[in-house]
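Up next is subunit A:
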Amino acid sequence: MLVNQFLFLGAILFCIGVYGVLARRNAVLVLMSIELILNSVNINLVAFGAMWHVTDPSNLSGQVFALFVIAIAAAEVGVGLAIVLLIHRNRQSIDVNDVDLMKG
Partner candidate 1 sequence: MKDFLNSWGLSLAVFLPLIGALIMLLIPKAREGAHKVIALATSLVVGLLGVLLLTNFDYDKSGTLQFVVDKSWIPLINSRYIVGMDGISLPMIALTLLVVPLCIIYSWNHFPEPRNPKAFLILILILETGMIGSFIAQDLILFFVFFEVVLLPMYFLIGVWGGEKRQYASLKFFLYTLFGSALMIVSFLALYFLSDKVDVGGVMMHTFDMRQLPALATGISTGAALWIFGGMFMGFGIKVPMFPFHTWLPDAHTQAPTVGSVILAAVLLKLGTYGFIRIAIPILPHAAEKWAPFIGVLAVIGIIYGALCCLAQTDMKRLIAFSSVSHMGFVMLAIASLTSFGMSAAIFGMVAHGLITGMLFFVAGSTKERFHTLDIARLGGMLKQMPHMGWILGFSVMASLGLPGLAGFWGEFPAILSAYNPGGGLNVAFFRVLMVIAALGTVLAAAYLLWLYQRVGFGVPKAEFEDDPHIHDVSFTEWLAWTPMLVLILVLGVYPNLIFKVTDGAVGNIVSALSGHGG
Partner candidate 2 sequence: MIPNLLDKVWIVPALMASSFLIILFFGKRVGTRATAGIGIVAVSLALVFSVCVAGQWINRVNNPPTGAKLAADVVAANGLTPQTGPNIIGEIKATTTESGETITSGTEAMASSESGAMSEMSAAEMATMEPSASESGAVTTAEHAATTEGEHASGEHESVPPIVRTTTWFTVAGINFEVGTLLDGLAAMMLITVCIISLLVHIYSTEYLHGDIRFTHYYAFLSLFTASMLFYVLSSNTLQMLVGWELVGVCSFGLIGHWWEEKKNTDAALKAFLTNRVGDMGLIVGVTITFFAAGATSFNVLHINEYALAGHANTTLLLVGALCLFGGVTSKSGQFPLHTWLPDAMAGPTPVSALIHAATMVVAGVYLIARLYGVFFTGLGIGSSSLHYVAFIGGFTTIIGGLLAFVQTDLKKVLAYSTISQLGYMVMALGVGAWTAGVFHLFTHAFFKACLFLGAGSVSHACHHTFDMREMGGLRKKMPITHATFLVATLALAGIFPLAGFWSKDEILAGANAGQQNAYTLMLVFGLITAFLTAAYMGRAYWMTFWGEYRGHAHPHESPKVITVPLVILAVCAVLFGFTNFPTNFFGLHLPGGVTTRFEHYIEPTFAFPPLQHAEFTPWLAVVSTILAAGGLFLAYQYYEKNRGPHGLTQRSRVARAGYTFLENKYYLDVLYTDIIAADTKGPLARAAYWFNMNVLDGVVNGLGTGARRIAGFVYRDIDQLVLDGIVNGSGSVSEKSGQVLRHVQTGRVQQYAAILFAGAVVLAGVFVFVI
């Protein structure tokens, strides 16, 4: 089995995600893009895990890591959406460019 296709898919998703994070102004879309990045990583992890599985059936590290990432992604989205909600409540906007309180 070739992993190339999977890696290719992962790379495309990753690029889309990065584009979303950097270019979109809507905070919800930024969060979704982060999900894309994370899932592209998941694809890579599972792909390599499956590849390893052939030589060493007992090794499930890739799959386990993917599960970890999914769990963390869920938590991250939860916290992220809560922040976005609060920002929206306070500023009536979810434009990330408006949130620059940390400016030095």
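Basis for inclusion: all candidates are chains of the complex that A comes from, given by their letters.
Methods note: contacts are C-beta pairs under 8 Å (C-beta built on N, C-alpha and C of every residue); 3 or more make two chains touch, one makes a residue touch a chain; residues count from 1.
Just so we're clear, the structure is a prediction, and the values are computed from it rather than from any experiment.
For subunit A, the touching partner in this complex, chosen from 1 or 2, is 2.
Remark: subunit A residues 18, 21-23, 30, 96-97, 99-104 touch candidate 2 in the complex.
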